[in-house]
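All protein chains but one are shown in place.
Let's turn to chain A:
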């Protein structure tokens, strides 16, 4: 799984968002093994937590947060995104995280409010 290179982030601070997202993932699924019963709950919590943390920054952005959690079975997964927006003010950030039994890919897209 290789990361698709992100476009320029002008006013959107992608490193900061990166840190926020990693912290949210760790908090929700940090020490757990993949479980089909709980995955629904996990993805929902990761996404909501990321969204609330991003909103707390108080920046004038609309956010789209996507999370994909996949069990590790040696299967391959590729993700790509393509965006039509104003590269000066909008930006995105994608975080890949894994543990022993699962992969987690979270993407955050921030679209500026004029």
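The rule is simple: a residue touches a chain if its C-beta (ideal position, glycine included) is under 8 Å from a C-beta of that chain, and two chains touch if they have at least 3 such contacts; residues count from 1.
Methods note: contacts and distances are computed from a predicted model.
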{"item": "Protein that the absent chain corresponds to, by UniProt name, given \"Tetraspanin\", \"Guanine nucleotide-binding protein G(I)/G(S)/G(T) subunit beta-3-like\", \"28S ribosomal protein S14, mitochondrial\" or \"Tctex1 domain-containing protein 1\"", "value": "\"Tctex1 domain-containing protein 1\""}
{"item": "For chain A, residues in touch with the removed chain", "value": "2, 4, 10, 34, 36, 39-40, 42-44, 47-48, 51, 54-55, 62-86, 88, 90, 92, 107, 109, 111, 113-114"}
